[in-house]
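Of the protein chains in this complex, all but one are displayed in their positions.
Let's look at chain A:
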Amino acid sequence: MSCSTTDNDHVMTRRRRFAPKGICVKCKTNRGRIIIRHAAYCKECFEPVLMAKFRGILDPTINCSEQGLSVRGSLQAPGNLLIGFSGGVGSTVLVDLVKCCYLAPVIPGGPKGGKKHPRKTGRPWNKIFICYIDCSACYDVDDRTDEVKTAFENFDENVFEFVPLHLEACFENGQVIVDLTNEGLPLTSGLASSSDPQTSLKNYLGSLPTPSSRESSINTLIRLLLLRTARSRDCSHVLMGTTLTGLSVNLITSVASGSGFTVGLEKGEDWKSHDSQIIRLVLPLREISMKECAAYLHWRNLSVIPNRRILLSPSLSRENVKESIGSLTKGFIYGLERDYPSTVNAIVRTCNKLVSNSTGHGPMQGGIEKWKEHISVRRLEPDGGEDVGRSDLSYLAPHICYACNTTFTSLSSRSTRKTGANGANTQPILMPLWVASNLKIQQQQPMSQSKMEEQIRDFLLE
């Protein structure tokens, strides 16, 4: 007889997670107040444990050196600090932790603290900017900048400087226009349909094939805009409030979206700008779960800025909407965190071990078009035979990573690409402003020996 199962076997019962007797695992005297991965912590021990995790990640990255660093001696960053602030749980906790751990005020007559107390060591950064990027144009909702600015008044204005931005700033003075209907992504000389940055952003997102590609594009634009803002403000560090849970969602999403080659960049990176300035992107909450952040938020009496779009999202009420890979992964991981919290941690730890075999730099992987040709059954365009090896600057495809290539060209039955009357989007699309400068730099790179020989072959004497 085959292994038949009853209906009840399909239902996996949820594991109970009560700590023995509910006593705090750290002080072993007080009653536990919160369960973190099967261990109970009291309120008094919870905060120092969370701060130790936070400092354990951020401290070694402050004194920028090539091989990580020694945390001995004073912490002094070579530049300023920029914190990406969305008004959500993670970034609110992040700002408070930075303030508590690195910017302790001097209280006359108050406790002095030990040798390494922030009051003794001084501030690691001269200036701290809090950058809010408004994405209202992406979702056709109200601009929340004023709301965030009002909430910012609760922070110490002598310590932090508020930098409000709009995501459409990525398209101001953009120069490169691309035809997204061709897999090679040829650069066109035609004019984009609008010179207004907000309309350009909407056209750009509207031309992407799937909800997943739209979501990953918004995340990429936010990340790059933060890094470029940091460069313009002489910052050496950029911090984001991505928690362990959020990072786990990002890792699974990025692997599913074709970013497996560069999955390591999700947990932070050393971004090198064109003027060789290194900006370190750090996620100091990457070992702190969302549950810990929520408890910290409550016990420190902090407030988030309510986001109507996220709280009232139709996808959360399971209406019939086209969901992205990101939102489906979020639902899955949040459920996993509730039922099997250690698994969420295991996802991050496993992805941390992955190393790409790249010999180049950055997220670029060679031979993308050849790879795509071998793994997929696809219809080539009339000029598609020339795709492989097309490396001149009249095409964008050879100069972007696999994930971006997939973002622009993914063929899907769930496509949401805005189409014209003839069934195809014929409008040329304006690319973000940094695409032009990146292409110029690639043009200036030294020519390979074989290409040099090829160009002067006719003039060589036998």
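Criterion: contacts are C-beta pairs under 8 Å (C-beta built on N, C-alpha and C of every residue); 3 or more make two chains touch, one makes a residue touch a chain; residues count from 1.
The criterion applied here is as follows: contacts and distances are computed from a predicted model.
Enquirer: Of the candidate names "Exosome complex exonuclease rrp41", "Ubiquitin-related modifier 1", "Elongator complex protein 4" or "Chromosome transmission fidelity protein 18 homolog", which one corresponds to the UniProt protein name of the undepicted chain?
Expert: The chain we cannot see is, by its UniProt record, "Ubiquitin-related modifier 1".
Enquirer: Of the residues A:308, A:370 or A:440, I need the one that contacts the missing chain.
Expert: A:308
Enquirer: Give the residue, chosen from A:82, A:131 or A:295, that touches the chain omitted from the document.
Expert: Spelled out, the listed residue whose C-beta touches the missing chain is A:295.
Enquirer: Please identify, in ascending order, the residues of chain A that touch the omitted chain?
Expert: 17-19, 22, 31-35, 40, 43, 84, 86-91, 240-243, 245-246, 290-291, 293-295, 297-298, 303-308, 310-312, 316-318, 331, 334-335, 337-338
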